[in-house]
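Worksheet: the structure to be examined is printed underneath.
Yeah, one chain of the complex is gone here, protein chain that is, but the others are all in their spots.
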Amino acid sequence: MNSGNDTQATTSFAKRFRNELGLIVALGIVIGGTIGANLLMNGSADYLNEPVRNLEDILHQTALLGIFALGAAIVIIAGGIDLSSGSMIVFAGSICGLVMLILAPKGPDMLPDPTNVGLSVVCIAIGVTMVVGFMVGTVHTWLITIVRLPPFVATLASLVGLRSLAKILNQAVTAQLGNQVTTVRADDATFAYLSEWWVALVIFIVLGILCWFLMNGTVIGRHLYAMGGNEEAARLSGIRTDHLKWLAYCIGSVTAAIAGVLYTAKVGAANPSTLAVGYELNAIAAAVVGGCSLQGGVGLIPGVMLGVLFLRVVIDSVAKIVRAGSDDYQGMIVGFLVVLAVAFNELRRQGSGSKKSFFPGILGSITIPILAILVGTVIFVLTQKTQGVTVGIVSGIIIGLLLGGLKLTESARAQRT
Amino acid sequence: MADTPIISIKHVTKRYPGVVALDDVSVDIRQGELHSICGENGAGKSTLMKILSGVITEYDGQIEVRGESVSFRGTRDAEACGLSIIHQELNLVEELSAAANVFLGREHTSSLGLLNNRKMNAETSELLKQLECDVHPQAVAGSLRVGDQQLLEIAKALSLNSEILIMDEPTSALTESEVERLYRVIDHLREKGVTILYISHKMDEVFRLSDRITVLRDGKLVKTLNKDETTPREITHLMVGREIEEIDLGDSRQIGDVVLEVNNLSLPWPGHARAWRLKEISFQLRRGEILGIAGLMGAGRTELLECLFGASEETPAGKILLENQPVRFRNPNEAKRAGVAMVTEDRKRLGIFAQMCVRENISMCTLEETVTSGVISRKKEAELVDGSVARLSVKTAGAESSITSLSGGNQQKTIIGRWLLTKPKVLLLDDPTRGVDVGAKAELYRLMDQLCRDGIAIILTSSELPELLTVSDRILVLAEGRMTAEFDRSEASEAAIMEAATESA
Partner (left out) sequence: MAAISYRHGLACYTLALSTHGFLIISGCNNAGTNQDGSSAQTMRLVLLTNGDDPFWDAMRQGMNKANADLNLADVNLRAELDKGDFSEEAQINKLKQYATQSDIAAVAISSVAADNSRIADAMKALQEKGVKVITVDSDMSNKDCRFAYLGTNNVIGGQELGKAAKGLKPEGGKYATFVGLKTVANAKERIGGFGEGAGANFVSRDSLADQGDQNTAQENVKTALNNHPDIDTLVGIWAYNAHAIVKVVQDREIRDKTTIVVFDAAPLALKDMEEGNIDAMVVQNPYQMGYLGTQLMKALVEEDHETISSMFPGYDPATQQFNGEGADIYTTELRVVVPSEASPLKAEMFNEETKFFTYPGFREWMKERSLTGS
């Protein structure tokens, strides 16, 4: 980086950002593939017919996921993990809604009327929610650094605890105000502005820039990478690891709180039973696809942002191609893609080249028919309406033969050496 | 000695991405001999031994055992062929008992398939008796002294009744009496006809034990010699490729005034019978002086340094005065800011950031100095780092190369460079030359000397007495947490130090 040699600078850019460039290419493939598939099947493609609306929708979803994925990624890079993002989102949404209810003017039936609370109340509610985010992050840090709970355990406790607390809190506060409910409504007119797609996008981009600046350019960012890579060495290098963890976990919780406010605005209500269930896994998946390692110390912010975009585009492409009942396929596709992305990075890191055998020994022999059955089942499910069982069985057998052939060439090669 | 060599290594090459660990190495090992393999770190000794013992299974070239070509798919294959290895880094499961460790992976089972602990314990006792070790077979491995743990590893290999034993730096963690014990065991094995491959840096061991010596350098085989036809100096010369002069540190240094004073430092040890990790240690350290700390493993050397650096688990009692001001460091950050620096013991685990490059590793402690308007200035950082690399002559492909591509000695220099940038008043070095090759060691000694001439005070711990005697101005001896002796360089001798180190309460 300090050399004036131009070719050296460009090579290192491509090398440094290899993961990110790969994601961009993969993104292009997915979008192109979706358009192609739509044209093939229906004669017209949604992306081409409704480009603006689709772009807005995808960017909105990306921004919402991305905001707290940034926080989750920073915690992962710092060597920890935060399982509580989804619950923090709904907890924050509940707090925001409750504050607006508490400060709302009373309607004619002496119940608070949440639909017209005014800008100042909305700001207060959001401010309180941010403070609550900071509080949760601090408690996480305390549990992890002083009580010495493993981060997995501490944030797992929040995962289950916050959601339950939100339910109880909602009921208790609304009971005091006169109408006990579990789901807190949050459909004030001013608050609804936050549900515009570009609001979330702007917040995401600004947060992304700030995080990139922090991680890439400041001393604290460098120290976070160091702590994630080797915590003991960082401590013995004079780095205040406890303070850094405080920062990381608070970033995690506050970004989740921001996302919570925006999700609540989008839905118009905070329902602790259903809102953001399982979202923490989406955030972690996005971070991992974006190049973070769960060991810590590795990962770039642009990669995470691209990872989020990639994940959302894939989910949307599933909806576009499969149409009815697409969310049933979503889990399988996302799982497959996360495995693919991480395996790709993992294999590149190992650098084992052409010599790696994927199906060694007895484990390999048994895995092959299992994979064949899996592929066959999936194809059966996808084609059963038009083709019945035969296509599924046939493709399963074909895959089995292909993989078996691969195993034979691998063991032949091993024998030769 | 039969005509067919028991092991024949033919044109073995092992490549890793970016590095050739072994380059066309061919050597024959005769049956029943003790064959030493010598070389600097990174010369390829460990790689070769890992190939022989089945840990590394993919390589170019051929290995023949007793005349037949073999291709090990794992350590089991090697063991079945009569080869076993005693690793330098202990491979014990600390939570299991001694017997369980010895029979790990080859447990005796009763007819029902359940573990036959009685048989395993009995056999373990028998093996340990042969090794003059009085550890109970059911003792938890983690509670044993390092010397005993090493013997457990040897017992494991012996229980396999291997004809060929590979020993990788077996005495690195042993006391003198334990080393003598090991020599007796080796003699006993040789009487039984076992072939031994012995890896070591230490010329006195090599020349005491070997029949023949092979020297590796940079992955290539340099020469194989009969012991009687060579000298330690020649072997060292072949290992390094150049003459190593005796370390001559020139005129004695100017020793200045007291920079660090320690009064009755005690470190509590909750939950232990002894109750104190360190008890009432008092000494003074002057500017420009090197204070060596000697002692056996577990005497408390590392703990003492940690107390001075604010990195100890418990808060120590007693007083520490830095430049006549009382200080109490609650964490390494405070120590760093006060001007105390520590280069830790276990480089890989506690020192380097393996995922980062050389530049990032060197600048880690002094990043604040590179900041302009909130951001790290790459230019300033590069200046700092390049200066450090030049001053310490760190051999590296460039500041951007990964830290793991450097040899052990150069990694150590990097960490020292990191701390030197903080302009410390007191530099604490915990066993800095462990695992560092001869050439780099000499450079480190010269570096320490130069730093002292510049006014820094150094506290140095080491398990190699000759090293301490060469380098230190004064030597403190610790035994079981107490300070038992203090010598000037002129008064110190290996015998006197050992006596003080083994003094029991």
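By written order: A and B. Residues from 1 in each chain.
In this text, contacts are C-beta pairs under 8 Å (C-beta built on N, C-alpha and C of every residue); 3 or more make two chains touch, one makes a residue touch a chain.
Just so it is clear, the structure is predicted and the values come from calculations on it, not from any experiment.
Colleague: Considering all chains of the complex, which shown ones does the missing chain contact?
Modeller: A
Colleague: One chain isn't shown here. Among A:321, A:373 or A:394, which residue touches it?
Modeller: Of the listed residues, the one touching the omitted chain is A:321.
Colleague: Looking at A:123, A:340, A:366 or A:408, which residue reaches the missing chain?
Modeller: Looking across A:123, A:340, A:366 or A:408, the contact with the absent chain belongs to A:340.
Colleague: From the list A:88, A:101, A:275 or A:372, which touches the chain that is not on show?
Modeller: Reading the full complex, the residue touching the unseen chain is A:275.
Colleague: Please output the residues of chain A touching the missing chain, sorted low to high.
Modeller: Here the touching residues of chain A are 18, 22, 25-26, 29-30, 33-34, 37-38, 40-44, 46, 49-50, 53-54, 57, 115, 181-183, 185, 187, 192, 195, 263, 266-269, 271, 273-275, 316-325, 327, 329, 333, 336-337, 340, 344, 347-348, 351, 353-354, 378-379, 381-387.
The rule is simple: only the chains that are shown with their structure count from here on.
Colleague: Hey, how far is the Cα centre of chain A from the one of chain B, in Å?
Modeller: Roughly 44 Å, centre to centre.
Colleague: For the complex, which residues does chain A have touching chain B?
Modeller: Residues in contact with chain B: 1-2, 12, 213, 217-219, 222-223, 225-226, 229-230, 232-240, 297-298, 351, 355, 417.
Colleague: What residues of chain B sit close enough to touch chain A in their complex?
Modeller: 17, 58, 71, 309, 311, 331-333, 335-337, 342, 344, 349-356, 360, 364-365, 367-368, 371, 374-376, 378-379, 382, 399-400, 418, 422
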